[in-house]
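Not every chain of the complex is shown here; the ones you see sit where they belong.
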Amino acid sequence: MLILMKQNPTKEQVDGVIAKIKSMGYSAHLIPGENDVAIGITGNQGAVSADEFTLLPGVKETIPVTKPYKLAGRAFKSSDTSFTVGGATFGPGHFVVIGGPCAVESEDQTVRIARAVKAGGASMLRGGAYKPRSNPYSFRGMGVDGLKILATASKETGLPVITEALDMESLEKVYEYADVIQIGTRNMQNFSLLDAVGKLDKPVMLKRGMSATIEEWLQAAEYILSGGNSKLILCERGVRSFDTNTRNLVDLGGVLAVRQLSHLPVCVDPSHGTGKRHMVVPMSRAALALGANSVIIDVHDRPKEALCDGPQAILPEEFADLVKVLRLLAAPLGMHVSGS
Amino acid sequence: MLILMKQNPTKEQVDGVIAKIKSMGYSAHLIPGENDVAIGITGNQGAVSADEFTLLPGVKETIPVTKPYKLAGRAFKSSDTSFTVGGATFGPGHFVVIGGPCAVESEDQTVRIARAVKAGGASMLRGGAYKPRSNPYSFRGMGVDGLKILATASKETGLPVITEALDMESLEKVYEYADVIQIGTRNMQNFSLLDAVGKLDKPVMLKRGMSATIEEWLQAAEYILSGGNSKLILCERGVRSFDTNTRNLVDLGGVLAVRQLSHLPVCVDPSHGTGKRHMVVPMSRAALALGANSVIIDVHDRPKEALCDGPQAILPEEFADLVKVLRLLAAPLGMHVSGS
Amino acid sequence: MLILMKQNPTKEQVDGVIAKIKSMGYSAHLIPGENDVAIGITGNQGAVSADEFTLLPGVKETIPVTKPYKLAGRAFKSSDTSFTVGGATFGPGHFVVIGGPCAVESEDQTVRIARAVKAGGASMLRGGAYKPRSNPYSFRGMGVDGLKILATASKETGLPVITEALDMESLEKVYEYADVIQIGTRNMQNFSLLDAVGKLDKPVMLKRGMSATIEEWLQAAEYILSGGNSKLILCERGVRSFDTNTRNLVDLGGVLAVRQLSHLPVCVDPSHGTGKRHMVVPMSRAALALGANSVIIDVHDRPKEALCDGPQAILPEEFADLVKVLRLLAAPLGMHVSGS
């Protein structure tokens, strides 16, 4: 059960509810929101009686929660979440196109591509400074130097930046430089990292794990939300499959499932999702037509020289053409491509 | 290797090539096309020398084939296949919307829904008379009576009909009444059935198996094509997955993969693919935006009474609204929704 | 619900129960057993009251069935099924080792290998005369000539024969020559074929579909059992997976699941399940130690010349060594390797 407090409750009111919960032998979870305070109850077997709480001072209402996630679900918040990062709105009626290189390789490369995606209609810049690599001998990214390059590219173009944090150490640096902190597929269940970004005041993009169920994904989101960080974007990036014609299997049905169960905005990554350049443009169109809130796309002007994932990067001119088409498709759906 | 004969070759020329193949210890497969004749060579280990054939009378060219499918691949035919069934064109520039009940339940129900989907913009009627059911005690369809009802509904509305054949017995009947013969998921590797429809002169829709790879799907297509039937539509209907929020996982990346490897048109089944009513409309939009050639949709005006798959059927008014949106989305992509 | 009649009920008693069921608006399914007669009720929404039936003449008891399979489940029959084919017992306390070539290639090859597996300790001979092949240009088996060769090999060695039927046409022939009729993976949901073998009086081995759930597998079994054929062996042969190091993923946990839910004996196919020669022997040992009832193994004395699946065949001497080890492992488990 979730107990929603009236706006701006007093400390006494909150403490009163918590004391009541503890007296019943359960655990209380204080969940600070922007204006609201909610208190989650866990440790109970079966339903908890609402009557015990509705009459306590400061309590607005109680919400029974049968799902393993509370704050991420529509039971807690029925309307779509919407927030803006540097001019890009993640929420209903908007479609955010994020573009940039898979990895930051040099200032020249990153600024060059950042200008190209800005000109092509992107409203956010992507680029990895810390790269999770299956192989220990692969290029693992430029680290802090890469973050500084992203900051330069951001300043040059006015685009906000999203980049990945891999662990506590890189998170500290990424927090300093990025506008949105990305948590990657392999870290979707790195619970310490989720706890840590949950306590930060910067938006987070949480990629779905390689074979995570929708329930696991939303529970991972719950880690972040229950820490107090409500600016969260989910990102579908393809799940593991038996067929080798695509790198992963983009699960657009999963996007619909998560949009129904949760109020959080959802981005699609057609680049890592398919792993094939020729699929990126049509899959991006499909993501918009489906009703996703954003796409994040690998763009490189010299894909053969890319240090990471060259075969899935599209060219800046393909990117610009794609954004033009996305604008045409957005109109009849009552959507607007952010930044245009 | 595939040997392509010049147009209208003489019997002597064809026999000459076949004799040559046999003299080398290989098998020859005569593949009759509409205007062309091709001869496939199998039984060879490694490459066959083209020189042996290019100088034989009547030979136009030889095509090396490294894929396990020949006729289904773009090596054999690089341009997209296109054909028309009762006004609906499966091929580039067109998008065919097929609608109707999952199962034929009665003449009243079928004619009523057929009229509704016709009014809503469908250009083909779907409806199962023979139903493959996981459970032996489930409703298995009305059989020949169902086919007769479909014929009536077709006459009333002018819509061509697609319906499934399950085995040799039902195939004979379906061939008599249907405009397009559907081979279902569970029969994708029912090779006797594939051989049989390959010899017929009616178009076929071949659904992808529950966990078939793209290569297996195209080899199943090859069974049909190599029998001489070139009017073949592939249909993606969702693959098996680990998540239970959707019935299956619609593999739109797989559609892109098959479109690149093969010249055959591809339909998407968002109804069986997702199994959830609320996903059918957005997934249909995504299929069009992606570049698929068709969608096939379960429509029922009284879904709670449906004998089969009610939870995934959309209402006639939702169907009509969907077709309107599909027309708006088709325009900027240079496509045209058939029948509109 | 399932209504179990007393032994040797009169026709009037059976008809009385069926009439009662129909009067309630449901369907009745007469299920003839060896000594028992059961009547299944379908078409009901929710539970049917047992009281309506327990007092009817000839009724022994009523069994509520919540699973979609009735006859295949332990609710209907709690003790393990056991039957013997040519000296090989499929049932508790026994372990049947089946060996032979993947495909019948010639009389010499088949008789030679049959003698070798007999000498090595097999108690049944396998060999395909009709081969389901993903590719239309692959060797599809010798057909009736292959069946005749199997009959010869059986006569020479005294081993009963198991071989696959692909469709109605081959089933007629296989029924004539084989001791056990195999239904392959790709036909697990070929419902017409299941209906047909359900009406025959020869034992059947039903392989699990490529990505069939346990429930789908048991419902496919139900098709056969409800036709009246109760001599049924299930066979796990590996499910589709994301890793390419094995051809399929042998699901021994699935064997345990099906053994708990059903009374039917279960065989494991380590050859098709792994697709790798070096895995066949250890996986066979694991199958026995797990508690499976049988293994079916590809054996070839010249695997490089095999027309089908050579890379997974083990040599006759490896087969003989394996059987020796299986006997040693069977003893402490209270099992006996059939034929030894």
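A, B and C are the chain letters, set down in written order, and residue numbers restart from 1 in every chain.
As a convention for this text, contacts are C-beta pairs under 8 Å (C-beta built on N, C-alpha and C of every residue); 3 or more make two chains touch, one makes a residue touch a chain.
Values in this document were obtained by computation on a predicted structure and should not be read as measured data.
Shown here are 3 copies of a single protein sequence; counted across the entire complex in this file, the number of copies is 4.
We take it that only the chains that are shown with their structure count from here on.
Shown here, the protein chains touch in all possible pairs. Put simply, the chain farthest from chain B by mean CA position is A. Centroids built from CA atoms put chain B at 38 Å from chain A. As a whole-number value, the distance joining the C-alpha centres of chain B and chain C reads 33 Å. Work out the mean CA point of chain A and of chain C, and you get 49 Å between them.
Counting only residues that touch two or more partner chains, chain C has 240.
Within the complex, the chain A residues that touch chain C are 240-242, 244. Contact residues on chain B toward chain A in their complex (touch as defined above): 211, 213-215, 238-239, 241-246, 248-254, 256-257, 260-261, 273-274, 276, 278-279, 282-283, 285-291, 325, 328-329, 332-333.
Listing the residues of chain C that touch chain B in their complex gives 27, 29, 40, 42-43, 68-69, 132-137, 166-169, 186-187, 189-194, 209-211, 215-216, 219-220, 222-223, 226, 240.
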